[in-house]
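Only one protein chain is missing from this complex, and each of the others stays in its spot.
Letters are used for the chains, namely A, B and C, taken in the order the chains are written, and counting of residues starts over at 1 for each.
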Amino acid sequence: METIIGGTRRASVGYALDDLALVPSRRTRDVELVDVSWRFDAYTFDLPVIGSPIDAVTSPQTAGMLGQLGALGVLNLEGLWTRYADPTEVLAEIAGLTPGPEATLRLQQLYAEPVKAELIGQRIDELKAAAGFAAGSLTPQKVERWHHAALEAGLDLLMIHGVAVTAQHVGLSDRTPLDLRSFTARYDIPVIAGNVSSAKTALHLMRTGAVGVVVGGGADSASTTPAALGIDVPLATAIAEVASARSRYLDESGRTVHVIAAGGLTTGGDLAKAIACGADAVMLGRALASAEEAPGRGACWGVSAAHHELPRGRYFKVDPLGPLSVILEGPAHRDDGTVNLVGGLRRAMAVTGYESLARFREAELVVRAGR
Amino acid sequence: METIIGGTRRASVGYALDDLALVPSRRTRDVELVDVSWRFDAYTFDLPVIGSPIDAVTSPQTAGMLGQLGALGVLNLEGLWTRYADPTEVLAEIAGLTPGPEATLRLQQLYAEPVKAELIGQRIDELKAAAGFAAGSLTPQKVERWHHAALEAGLDLLMIHGVAVTAQHVGLSDRTPLDLRSFTARYDIPVIAGNVSSAKTALHLMRTGAVGVVVGGGADSASTTPAALGIDVPLATAIAEVASARSRYLDESGRTVHVIAAGGLTTGGDLAKAIACGADAVMLGRALASAEEAPGRGACWGVSAAHHELPRGRYFKVDPLGPLSVILEGPAHRDDGTVNLVGGLRRAMAVTGYESLARFREAELVVRAGR
Amino acid sequence: METIIGGTRRASVGYALDDLALVPSRRTRDVELVDVSWRFDAYTFDLPVIGSPIDAVTSPQTAGMLGQLGALGVLNLEGLWTRYADPTEVLAEIAGLTPGPEATLRLQQLYAEPVKAELIGQRIDELKAAAGFAAGSLTPQKVERWHHAALEAGLDLLMIHGVAVTAQHVGLSDRTPLDLRSFTARYDIPVIAGNVSSAKTALHLMRTGAVGVVVGGGADSASTTPAALGIDVPLATAIAEVASARSRYLDESGRTVHVIAAGGLTTGGDLAKAIACGADAVMLGRALASAEEAPGRGACWGVSAAHHELPRGRYFKVDPLGPLSVILEGPAHRDDGTVNLVGGLRRAMAVTGYESLARFREAELVVRAGR
Partner (left out) sequence: METIIGGTRRASVGYALDDLALVPSRRTRDVELVDVSWRFDAYTFDLPVIGSPIDAVTSPQTAGMLGQLGALGVLNLEGLWTRYADPTEVLAEIAGLTPGPEATLRLQQLYAEPVKAELIGQRIDELKAAAGFAAGSLTPQKVERWHHAALEAGLDLLMIHGVAVTAQHVGLSDRTPLDLRSFTARYDIPVIAGNVSSAKTALHLMRTGAVGVVVGGGADSASTTPAALGIDVPLATAIAEVASARSRYLDESGRTVHVIAAGGLTTGGDLAKAIACGADAVMLGRALASAEEAPGRGACWGVSAAHHELPRGRYFKVDPLGPLSVILEGPAHRDDGTVNLVGGLRRAMAVTGYESLARFREAELVVRAGR
């Protein structure tokens, strides 16, 4: 959908998940008949849920817990765990900060500590010990610098994650920019790349050989990229765009690339709508930072909140919502949909009559005009 | 109306009652000339109002009061009244709770008490004694289990009520799922079923032999289904959709199925707009929970607020607004439309020039763009 | 503009003044060159402003003040001034009420005092003494009852004012309903009638011989008709609709009927936009109730707030904004547009390049999409 904002200037029209809702169909289904398992590359996960690579959510320990629950935790290989041999005290200090410019300044100082290659290796060992599987993330700017350390240590899945990742990066002549196509050709490791938010960019990214893409528009409740950079593609539209690229790429290549939705998903309804818009799985940050086991200990932030020149994320407090297992699978004693997220997804599928995630992507949607 | 949210993904556009308003026509009418009576199946009601089957609203006693006022109260046959021989103390305890997770937890515990067949019979006797008419509700999951007890006791009207009821339920092989068509064929009792929110689903439901359907999108102010499951069809659109199914079914069968609007209706304007969108009658929860005779005693909640794994409704306090008779028929000393609901409906019809509910469903509507 | 809200149910799309703004043209003009005078029937007013027939705004005394400022005050002939020989104490008591149900109840009691024919005559004498001109309002329900007293006393202008006035009222057989056509034929007095909010209804009303119509959608900030009755046509659309009826009636009859916009106009921008949408003049309630001379003494309410069965207006407090002359013509020491209303209108015309109210009705408008 396009509109003219003035003169000849065009703009597309974008919808956030909150603008939409699911519509029941003419069939209902027992919730026990619903299957939310996610087959991805050579792996099967009971839950279509990824723990976000932010230090408030994923540690080697919580990656293990997520693995036991059937989900996947991705460790940020440029976060506190690879900057500090023992980040315990740093995490404790961060948890005690008061939101505001002073917290931001302190985060900038703490993240100024350099990443160490040996800690990358050590964390991957810990991930394998805890979860039997090591997934880690690097920024596109640092993939060339750190991937050797990660691959040597036996990383099983690499997420290349930044505010926008493309197949075509123009870099300074004295730097080696990441060439995703040659990277995926060179190595066996499955690569997930993102954020991406439009069909064309996603298609180019899929053609580099990535097995998955992260769809994120930037409008995460904790992200201030919309304010700082003006970039913000509403998530429902971004997912639907990227899902259409997945279909086109499947037609041209026979390969299925997985679409992972990220950005401000905090309720069972968010999960259900993200998948109904076209996602295969969701990546959760703030929602899991509310877990009692979360390394953030009641605080939530991403690396972008610590950018040395232009922070683009908030440091904020989260309500404690119980153990990870309860947040994902219940039982809930809260009535706002923030606990038992997967239970919400399962019931959304049951009530609208869908048995599998793949079929649920055909569910009817309604735009709520009055919002 | 349809839109594309991204790629090839379509969504319909839905309007809430708040998005709309009534437009006066070129005729006005004395309010005394307005007829709001509702002829339903073999019954005539002075008022097109149903008391919602939630424990905060309908008890055998308030069902009697509603009957005397010309309305209809429906008792939840899986609520506190069939779980406790004398729910007085339980109701008193619930009325004293403070909204929040602890209230939810206590509701979960109190509703864990099993339903008893003999109490179903006893309550139906009490309804008949108080109102001369016994209307009760069961969830689609429990109709097979409890309908015998209800029919034996002489239930006059059965409402099968859940977040979404369809003609085609897929259940586990070891359960007997409700088959509405055979159920209505087997028994003489008139059945109202719902919620339903789209034309196609409603048409299928009408073809099962139901005499009425409840239209509810899920966006009740007390419902958290939109957050927990992502399901939420704005009510004005849901009513208009289901009303179009009523017309189509009338054409194909010669039978008229009644459309009952439910979900967050709290003002005279809400009643008027719900009927103008296509409803025959309205079902009121929160609005009647504000009555001084209401069993909720200043609190309001539905059974969904007590779901053991995933509560989908709020427990909240309501302002006392006077006796049931005043809430429905005035006089009002409040200026916000929450008292004298039927007076508001009558005046809306008078000001826009309509004499009967049937004609009022042709009233002109306007979408308020700026909301 | 029409839309489908669901099934086959149609609705028009309505805009409030807040949804719109004026767009400057390619010409500007000195503010001294702008003419805001309003020629109406045999009269010319320096300002296109009418004081609303509510007791908080128009008394015989303030009608005189408005006359001296070049505006017109309309006295409610069914308000306190015709119920009480000396309403001073009643007004003082009302000014001291605290907003809420108790204030509403007390208003209901105070307005239960009957209207007296002799007081109608006396107030018209006072209006003539103070303003040299007597304009008064009656409700359509009471025109037959009270117009003799008013006409005998020499009323110069009659406003027939209710939530919706039409040319075709269906009344009880034992009542004489108002027949506007025969009324305007019988008497010489110019009649303004309203509210009206759609083109068709307005055209029928114009054909009865009224010299003016009041356009009001019901969305006055103090009106609770939208909540109580569900009736609410956004004002910008209502004005544009009625203005199109004025054009059509001019074509068919050669007569120009004046369009008076009313409902929540509180800023210079509101005045400018109401006229640019098609109005000839504006009627102000709350805006003038803020004057230090206003009979409301810091409170504002309309008769609808005192309805004995279903109050449809708020009783509320207003900020003191200075003398009537300052509110209308400045100078302002407030920056929010609520003072120097006519100065705002004049400058809006100057900045957009229009010299007269008639030409200003061609000004370019923009819908503010993001609101």
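Quick note on the criterion: a contact is a pair of C-beta atoms (placed from the backbone, for glycine too) under 8 Å apart; a residue touches a chain by one contact, two chains touch by 3 or more.
Keep in mind that this is a model prediction, so the values were computed, not measured.
In the full complex, the chain left out of view touches A, C.
When the whole complex is considered, the residue among C:30, C:86 or C:188 that touches the unshown chain is C:30. The chain omitted from view is touched by exactly one of A:61, A:122, A:224 or A:325, namely A:224.
When you scan C:92, C:112, C:185 or C:366 for touch with the missing chain, the hit is C:366.
Counting the whole complex, the residues of chain A in touch with the unshown chain are 3-16, 18-19, 101-102, 104-105, 108, 140, 163-172, 175, 177, 195-198, 200-201, 204, 218, 224, 226-234, 237, 305, 308-315, 367, 371. Touching residues on chain C toward the chain that is not drawn are 1, 13-15, 20-30, 32-33, 199, 236-245, 247, 267-273, 276-278, 330-338, 340, 343-344, 347-348, 351-353, 355, 364-370.
The rule is simple: only the chains that are shown with their structure count from here on.
Chain-to-chain contact here is organised linearly: an open path runs through the chains from one end to the other. Ranked by how close its mean Cα position lies to the mean of all protein Cα atoms, the top chain is B.
For the pair chain B and chain C, the fraction of shared interface numbers is less than half, so the two copies use mostly different residues to meet.
Inter-chain spacing, taken between the CA centroids of chain B and chain C, is 40 Å. In this assembly, the C-alpha centroid of chain A lies 56 Å from the C-alpha centroid of chain C.
In chain B, 13-15, 237, 367 are the positions where the chain touches two or more neighbouring chains simultaneously.
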